[in-house]
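Contents: one structure, followed by commentary.
The complex appears here without one of its protein chains, the remainder shown in place.
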Amino acid sequence: MLLPKFKFHEPKTEQEACQILTEYGDKARPIAGGTDLVVNMKKKLMSPEHVVSLSRIASLKGLQKENGFVKIGACFTVADMIEAKDIRENVNALSAGAAALGSPLVRNLATIGGNLGSARPAADLPPPLMAYGATLILKSGKGKRNIAIDDFFKSPGTTECRPDEFIAEIQVLTPPAGAGAGYINLGARKAQDCNIVNVASFICLNKSGVIDTARVILGCVGPVHLRAPAAEKILMGEKPDKVLFRQAADAAKTDCLPITDFRGTGEYKRAMVGVLTQRTLEIALDEAKKNN
Amino acid sequence: MKGNIIGKRIPRIDSVPKATGTAEYTVDLKLPGMIYGKILRSPLPHARIKSLDVSAAEALPGVCAVITAADVPMGKFSFFQWLADKTIFSSDKVRYVGDEVAAVAAIDADTAEKAIELIQVDYDPLPAVFETEEAMTADAPLIHDQESNIGFKVERHFGDPDNAFESCDFVVEGCYKTDRVAHCCLEVSNCVASWTPEGRLSIWTNAQAPHTQRQEVARILEIPLQDVRIINSHMGGGFGSKLVMDMKLPIAAVLSKKTGRPVKIQNTRAEEFSTAKTRYGYTMYVKTGAKKDGTLQARTVRVIADNGAYHDKGPATLNFSSMMFATLYNIPNIHYEGMVVYTNKQMSTAFRGFGNPQLTFACEVQLDELAEKIGMDPVEIRRINANTPGQKLQCGAVVPTCGLRECIEVAAQNIAWKEKYNRKDKLRGVGVANMVHTAAGGRYYGYNATDSFIKVADDGTVSIVTPGLEMGQGVHTVVAMIVAEELGLDMKSVKVLSNDTDLTPYDLGSWGSRATFVVGNAALATAREARVVIIETAAKMLDTKPEFIDLENGMAVARGPGMPEKSVSMGKLAAYAINNMKAPISVKGQWADDIPEDWDIKTEFVKNVRSFAFATQTCEVEIDKDTGEVKVLKFVAAHETGTTMNEMLAEGQIEGAVMQGIGFTLMESMTLDNGRVVNDGFLDYKLPTFGEQPEIDVQLIETGDPHGPYGAKGIGEAGLVPTAAALANAIYNASGIRVTELPITREFMLNALREK
Partner (left out) sequence: MKHEITLKVNNDTYSLAIDPWRTLNDVLREDLNLTGTKLGCGSGDCGACTVIVDGRSISSCLTLAVEMDQKKIMTIEGLAPSGEELHPIQESFVEKGAIQCGFCTPGMELSAYNLLSQNPHPSEKEIRESLSGNLCRCTGYNKIVEAIAESADKMKPKKKKGRKK
């Protein structure tokens, strides 16, 4: 397993990165932690002529809490996400997603931007970020644009990010009082695994204890991470309890399109969508009650 | 036994180099002028080769040689030469995804990889067959030029099972299946071959049986045995995968001959998963009958083993599992029928347990079914059928020592069997399984013996030359402990020299739990020989009689009635022998298994084993009703060791084997797509990680063995033999779901729970 040959660029600033990506377009590929890209290149699934490292750009590595947002630089590592108090205290399901990703060896390299940019349907960070309704900041020589994470993923391995763009930042609105979220992934092992199914759920309770926002995100059961509209519809406007969550879980099973592969049959994945939806909703409710 | 050294928790002698990263493995080796080889493998499971064009590869700058079937001896080869069916390269057709077609050597690995891609092969695909029972049908495609795909058959029979079943009160029948699993040595298979101008071939490789592999290399290359030398280094795992020569050895050798340079060939991990051979998958039709008091009366089995595309250790695996099948309990009527069947898959080979884990899974799960029918506790049926010391079994085997009853007691007690069995709450349950395994390898070769040599240097160091093959199990440490014990030395004063067929006496290698027994016995004989010479020398030097001399703390000490205590160090003593006696201390010792001369493997097949070791494992599991996950909460592994040579190493062998057993039972499986291994990496081939390993309570039962060194029995393989059955039986106890096929996936469990 040797890497194909390529030219390497290591910009020090965002502006320099923009120039390089503009020049080489779809012949270039940004690299951050490399845990996905290097494996894909070794397997000859990708052979970019130019690899552009974003690791020396200091401005992509920050984490701030600002104007009600948690703002995470694209090159912030997954290991740092687990330790970050701002993430744990404000968007805990994202911490759970980070802790579920691979192993410490992977997490020490992998970045939040890379986990989104590689657009793997089994990735751990998209479900919690979608549950919180995160926004991605994309930058290029033409300037920057914001894109809702729900609109970001297009198919396995492809996203809204144009070849001349890179992900600069991820912004997550701090959930209001009465909100809670949960994330669970299921693999064949406790760690170091590729998920069979992963689910994140978010609910927000109004003052009378009724769910006024609900987002359920399903991973591994479609070409991209899916919202579960039928499940969300069942939750909206209702008071949460086990029976309601069971109904939402059953509905979530109809919201997905799992395929049968060597990791599991479509039938099993569908069943696990139900189990994880129920369990993540219970976590979300616990948290929502605490946040009230 | 507790000696000064034997029986103690002594750290491995190779652990400091391994802990500091200085231990050199074959894969770390670089020789001057070395170039890099790469093998072109078949992408199809079954196809005719229409044409082969290597010209583009040859023209690539940096390529030193390209070889195909036209460049190598094309005699057929197999581990059992009477079953020879494989050539170095395929010339007419390929039989599995991974079959060797051509190879290159280049100045670096990049160029070699590029050159392989430039070789043009035109294939004509043939229908392929992947399942054994399908391969046995009349219209199945034939993989070799034979009448059927059945490659080898063996039958063992005694008593009259048909009649016996008639008179049984209870009979159960079933079909059980185990999957092909990979050894997953962390160090991939690799070698460096150097064919020097004077005509001598040296191969550095990770081989579990270097002397037999040396013969295999000479045989396949059609060169004199004396021209071949195999050199081992530290070895990153074996588990049976490195017993038989891999084709990369002769390929690297021919590339080296052609280029005049050392050639290294190393698998990628994906190549390792697709071509490095697997455990034989077994399909087993088993029938067992008992009286209503639980005594077993008859048992029959038909084993269909998945050979893969070529022969390897199939006959040995089938023979061995037949022996254990007949020896675990004293059943008077037995029929065993086994066969290996060709399929268009990578070859199977030995894997820790030689077919015994597969058949023990089937038999011990069926024993629980039988116990249930009778209305008997699973522990009880095992207790009443357990063999006892000194027993002569109906099949002809004798078990001079047998700790099975003690194993059952302690395993049941430590899992709290009485409180936990049939508790029927929370999908939690306990399971039990017994096993018997060889404690001393096998006698298949008609020969089971080896030598070693000891020399004492004038610095006090004692060196032993041993063929004991260290693959991580600890045999070099055990050999050093034996020498230190016998000669009154500390561990630091003993050096173990090994790893080179030019240096070491002939030996059959590390497999079948034989190394401590066979190599250890030879080391013991040699050390005792050395002890005599050392004491005689000391007696001369100290002017006393040998019977007054003892060896302790690196000294020869004379103590006798009415004489002052005198002593001399080992170093001074060695110097005295060299300088004054003109007789440097160096001795040879040997151990030879007394194989009966009139022994016939067909009629007295159980005598293939010199010594038996018994064990019981119990475990507790909990099942997640929503996901089907089986959580292993605890294992108790009670194993008969004869004498425990080194508690820490023995525990390590059993803990590691139980983990491999858990993988085999719950997680590991080769997934194929038209013969191609899909899960060819550690992400998707699921090895247990830290999180999957439960607490393991290892209990070592010392029963002594009349033939083992200090009474020791081999325990390297035993640890995973009963693991699958114990887990499957615990799952039944927890859920009422009877498992007959491995691995037990979550999906299977979930569906079964829902059907209930």
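Letters A and B name the chains as they come in the text, with residue numbers starting at 1 for each one.
Rule of thumb we're sticking to: a contact is a pair of C-beta atoms (placed from the backbone, for glycine too) under 8 Å apart; a residue touches a chain by one contact, two chains touch by 3 or more.
Computed from a prediction, not measured in an experiment: that's the story for all the values here.
Participant: Which chains here would be touched by the one that got left out?
Facilitator: A, B
Participant: Quick one: say which of B:Cys64, B:Met471 or B:Ala752 touches the chain that got left out.
Facilitator: Within the whole complex, the residue contacting the unshown chain is B:Met471.
Participant: Taking the entire complex into account, which one of B:Ala69, B:Leu487, B:Leu687 or B:Val739 touches the absent chain?
Facilitator: If we include the chain that is not displayed, B:Leu687 is the one touching it.
Participant: For subunit B, which residues touch the unseen chain?
Facilitator: Counting over the whole complex, subunit B touches the hidden chain at residues 9, 11-12, 14-25, 27-28, 30, 183-188, 234-239, 268-269, 471-474, 648-649, 651-652, 655-660, 681-683, 687-691, 693, 695-696.
Participant: Contact with the hidden chain only, please: which subunit A residues?
Facilitator: Looking at subunit A, the ones touching the missing chain are residues 1-8, 10, 31, 33-35, 38-39, 42-43, 51, 53, 55, 79, 102-106, 108-109, 190-192.
We adopt the following convention: only the chains that are shown with their structure count from here on.
Participant: Provide the C-alpha centroid distance between subunit A and subunit B, rounded to the nearest whole angstrom.
Facilitator: The answer is 44 Å.
Participant: Tell me, which parts of subunit B touch subunit A in their complex?
Facilitator: Within the complex, subunit B touches subunit A at residues 109-110, 113, 268-270, 626-627, 667, 671, 673, 678-679, 682-684, 686, 688-692, 746-747, 750.
Participant: Could you please specify the touching residues of subunit A with respect to subunit B in the complex?
Facilitator: Residues of subunit A touching subunit B: 1-2, 186, 188-194, 262-265, 268, 271-272, 275.
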